[in-house]
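Note that one protein chain is taken out, while the other chains of the complex remain in position.
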Amino acid sequence: MGKVLNYGMVGGGPGAFIGDAHRKAIGLDGKARIVAGCFSRSFENTFAMGEALGIEKERLYKNYGEMAAKEAGREDGMDFVVIVTTNYAHYEACRAFLKAGIPVVCEKPLTVTLEQALELEKLANEKKLLFMVTYVYSGHVTAMNIREIIAAGEIGQVRTVMGEYPQGWLAFEDIKGNKQGEWRTDPAQSGNTNALGDIGTHIENTVYRMTGLKIKRLLARMDKVVPGRTLDDNSTVMLEFENGATGVYWASQIAIGHDNGLRIRIYGSKGSISWFQEQPEVFHMAKQDGSLLEIHRGHGAIKQAAAKYTRLPSGHTEGWFEAMGNFYSNYIDCLNAQRNGVFTEEMIEYPTVVDGVDGVRFIEACLKSSANGNVWVDF
Amino acid sequence: MGKVLNYGMVGGGPGAFIGDAHRKAIGLDGKARIVAGCFSRSFENTFAMGEALGIEKERLYKNYGEMAAKEAGREDGMDFVVIVTTNYAHYEACRAFLKAGIPVVCEKPLTVTLEQALELEKLANEKKLLFMVTYVYSGHVTAMNIREIIAAGEIGQVRTVMGEYPQGWLAFEDIKGNKQGEWRTDPAQSGNTNALGDIGTHIENTVYRMTGLKIKRLLARMDKVVPGRTLDDNSTVMLEFENGATGVYWASQIAIGHDNGLRIRIYGSKGSISWFQEQPEVFHMAKQDGSLLEIHRGHGAIKQAAAKYTRLPSGHTEGWFEAMGNFYSNYIDCLNAQRNGVFTEEMIEYPTVVDGVDGVRFIEACLKSSANGNVWVDF
Amino acid sequence: MGKVLNYGMVGGGPGAFIGDAHRKAIGLDGKARIVAGCFSRSFENTFAMGEALGIEKERLYKNYGEMAAKEAGREDGMDFVVIVTTNYAHYEACRAFLKAGIPVVCEKPLTVTLEQALELEKLANEKKLLFMVTYVYSGHVTAMNIREIIAAGEIGQVRTVMGEYPQGWLAFEDIKGNKQGEWRTDPAQSGNTNALGDIGTHIENTVYRMTGLKIKRLLARMDKVVPGRTLDDNSTVMLEFENGATGVYWASQIAIGHDNGLRIRIYGSKGSISWFQEQPEVFHMAKQDGSLLEIHRGHGAIKQAAAKYTRLPSGHTEGWFEAMGNFYSNYIDCLNAQRNGVFTEEMIEYPTVVDGVDGVRFIEACLKSSANGNVWVDF
Partner (left out) sequence: MGKVLNYGMVGGGPGAFIGDAHRKAIGLDGKARIVAGCFSRSFENTFAMGEALGIEKERLYKNYGEMAAKEAGREDGMDFVVIVTTNYAHYEACRAFLKAGIPVVCEKPLTVTLEQALELEKLANEKKLLFMVTYVYSGHVTAMNIREIIAAGEIGQVRTVMGEYPQGWLAFEDIKGNKQGEWRTDPAQSGNTNALGDIGTHIENTVYRMTGLKIKRLLARMDKVVPGRTLDDNSTVMLEFENGATGVYWASQIAIGHDNGLRIRIYGSKGSISWFQEQPEVFHMAKQDGSLLEIHRGHGAIKQAAAKYTRLPSGHTEGWFEAMGNFYSNYIDCLNAQRNGVFTEEMIEYPTVVDGVDGVRFIEACLKSSANGNVWVDF
């Protein structure tokens, strides 16, 4: 099982959703325990959260600079940090911990500009620090299985990919009182994109992780549909990949009736695959001979590289926490392997800083295409 | 019930699929009987088919010119003609019967060029002849019901439309022996488009009939994916409608796993609708209050304008023939009304020559956009 | 194609649902034309209906006795009769036409007592007259395909069968104005069972046609659930088949949310099959190796004996009329073969008087078991 590691968290204070979700996902497998935190800009909040989590008072910090420095100096210092602040703060927080020699897990989007992302990538590489960016969806066992199936050539060469992520929660003009909605539609907090940056990047990353395809160029249209919105809430992208395949992505927050409808359909020369995030325990595969298959997470046909993450027999559902937990499990195993001197790059199955960089690059290319009248932009 | 009418057919000889399908759809309700035909360029074939159908020998014709002239001259001449020839022959056949004063039903695409289509439209208007173009899919009762729901404002203003028609039957290089496949991929028989013209136009028409939205401009990409193809087999289109709504259409013949996967999703300011051609007995609706509804063809909630076409109680499935039959039923009722002097334009619920013209216009605009590097083209 | 035959109809007057449905199903393929009728006890109604259908006046009859006698005496007499009267009248009408030497198609349930059914069976056999009982559901191509798959041993030996037919339309106390509901819940018109006799027998027949299994004994519970009902509206049956397999059937008219939810699930030693009447274009199959398949009507894998009934490519839906039409198509082919002296029993693929007899036997056994406190009753 490896040693139970210790981790710290930046962000994730009282009432914060995503920090709590990370803690739960880690708690599920119990491979790491939280020992330090700087959960909020308000130390009062950090203190309250730390107490609830049973963290020693001396390991609750006023800012992440102090946290990075002090934890790096402790003999029993934390083994990795989880950064779940607002997007704008990612860059500096990541940099601080990397510079202190502490491995980093960071929420997506990695940074607000491509330059920042590339700098973090460079820093992580120089320091040989493992860096995970938590694009959670491809952590589902079925998503991993699809990756293996495609890599094994079972659907032949990928020819076209249809990706979509429709949501309906921002379809209405009045979003007062909807905290998540308020900050996401505010350029001052969200940057220069909303739908495309928040959920479109999930399409981009999930397709990349399933297919391994690199984008060559794209043409994007980013619309502000709901009266009063100043950021895109309905965006579509045409893509060409380096292998000649094409794709269409659609990210929307005005699609009434959808919750988190991330759906990826991949068509190859020998077969096709369809995967839907809201039903992550199954996927569908069509084969050259015309057969239509429903494949469940735990069935015998599943590839070993994916099946090893299974915790429950098929038919007892695993979900979002398990997907996130799978990546943490692999990340912690890699850290343990590194600690034991047996780590190799091939062990990495989680999304890394490279995924994070590509996500930011995707956003920048789409913004450029859309601003120039929906023209093709090289990636 | 109105008088049982008589009809003739051009095309639809032995082994022809679509002509037989029209005859079955008409036979279902028995509102018209076939009495004349020019089923093939070979009179031998026409004769054999006529005999099997029990048609009098003197009403089997060597060519449609003769047929139009002679039937127009008979006191008991046919009440309308059904044209189900190859696409290239539509224009001249339609024109011949219109000139002879005989109402026309023609398969889609109406013609090969926009000029031809506009000429037919003009001719039909001048002669006040009822002209149906058989875009069959919106004949499903559920499709008609959606039209009523949207017209009634129940999903508010339409904001975006996602339309797709994936098929997988032409995904493979070797299509020898597949007669349908051979002619469709042959520019000499199919013209300058395959996927977009054959099935993309069904998306265009179905969306139009459901929403009433007129296209303002579009940006298309038409790809030849399977090695050896000389016509598009995977095409995507971005659209803007006159009311400001947007859309994305995808027509593909390389999407392994799909039969005739026409799916229309319409998102409005107050709700959304999803309809799938392969399950035409139901559709799904999401409402402003968050409720997700499955609505069946025959249920109480269905609008009267759609429900009147129902032949069976909900749960006993109606399908493609019934959809086609619905349009024939309405077309024949209109002819009878015209004959009885009680016809008004509002009675028309079938797709007319206007739908036919727009289909050809859609193809031409897409070809132009695609040829010019995927740029916006006004409609 | 064979000669286009002529048929007559008893019952099916103005406003009658099932007679009209039979005419439409026959009209779809055009293999027979209606030429005679006794559509109602009121000759006025018969006359009106006959006129609308274009039947010669002299072939409209006041009663079926006259019809049987006169048509039998004509040189161009009808080739078969379709009996779609109320259930109580089936027996005498069938007998009259059989005695007159005219082949019979009769709606289910064949008769009201087992003795009557057995007498009709004997008469038909003696006269060598083809006799179809229109249990429509197994006429779907997918249902026929399942029959072939099971006969070929692809799911091994059948072990257990779960059959259900839930409806919700009689769940409410107040059914005034619901004509169908009023007569079905009235013992004077419906006999001694409602749910079990009307829809339970469809489970019995569909399972029989798919599996070929003969019932050995059964244990039934027939409940009157809705206050005021005097006939069963929710019935369940445990069964044993002669091969040792077991089954559970459930027929209900109080299951709010269901239209015509006939669902058959068959579990064998090597695989299983699931079929749902409301989605008759597909069925699902699970195989010994764990694979889960969705099989469409028109795909390559379908058995030839079923595929030959297909009229449209897969993905263009066929429904209830086509299922009914398939049986008529086979029945008329058999009549033509008989006429041409090439008929053999193996050609029969429609439900015969044997199916009709078993349906009545099933009802009687269930009534006996239920009346005696839900005990096992031999079949």
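A, B and C label the chains in the order they appear, each numbered from 1.
In the analysis below, a residue touches a chain if its C-beta (ideal position, glycine included) is under 8 Å from a C-beta of that chain, and two chains touch if they have at least 3 such contacts.
In this text, all values refer to a predicted model and were calculated from it rather than measured experimentally.
Visitor: Any idea which of C:45, C:352 or C:374 touches the chain not displayed?
Guide: From the options C:45, C:352 or C:374, the contact with the absent chain belongs to C:374.
Visitor: Touch as defined at the start, partner being the missing chain; which of C:150, C:254, C:282 or C:377 qualifies?
Guide: C:254
Visitor: For a quick check of understanding: of C:70, C:159, C:216 or C:361, which residue touches the chain that isn't displayed?
Guide: C:159
Visitor: Using the definition of touch stated at the top, determine which of A:79, A:204, A:318 or A:355 touches the missing chain.
Guide: For the chain that is not drawn, the touching residue is A:318.
Visitor: Which residue numbers on chain A touch the omitted chain?
Guide: Touch with the absent chain occurs at residues 1, 4, 21, 23-24, 27-30, 52-54, 167, 258-261, 277-281, 296, 298, 311-322.
Visitor: So which bits of chain C touch the chain we can't see?
Guide: On the side of chain C, residues 155, 159-160, 162, 164, 168, 171-172, 219, 221, 223, 225, 234, 236, 238, 246, 248, 250, 252, 254-258, 265, 267-272, 274, 284-288, 292, 373-374, 376 touch the unshown chain.
Visitor: Considering the whole complex, not just the chains shown, which residues of chain B touch the missing one?
Guide: Chain B touches the chain not shown through residues 289-296, 299-301.
Just so it is clear, only the chains that are shown with their structure count from here on.
Visitor: Where the centres are mean C-alpha positions, what is the separation of chain A from chain B, in Å?
Guide: Taking the average C-alpha coordinate of chain A and of chain B, the gap between them is 44 Å.
Visitor: Please compute the C-alpha centroid of chain A, do the same for chain C, then give the distance between them in whole Å.
Guide: 56
Visitor: Using the touch rule from the top of the page, what residues of chain B touch 2 or more other chains?
Guide: Those would be 258.
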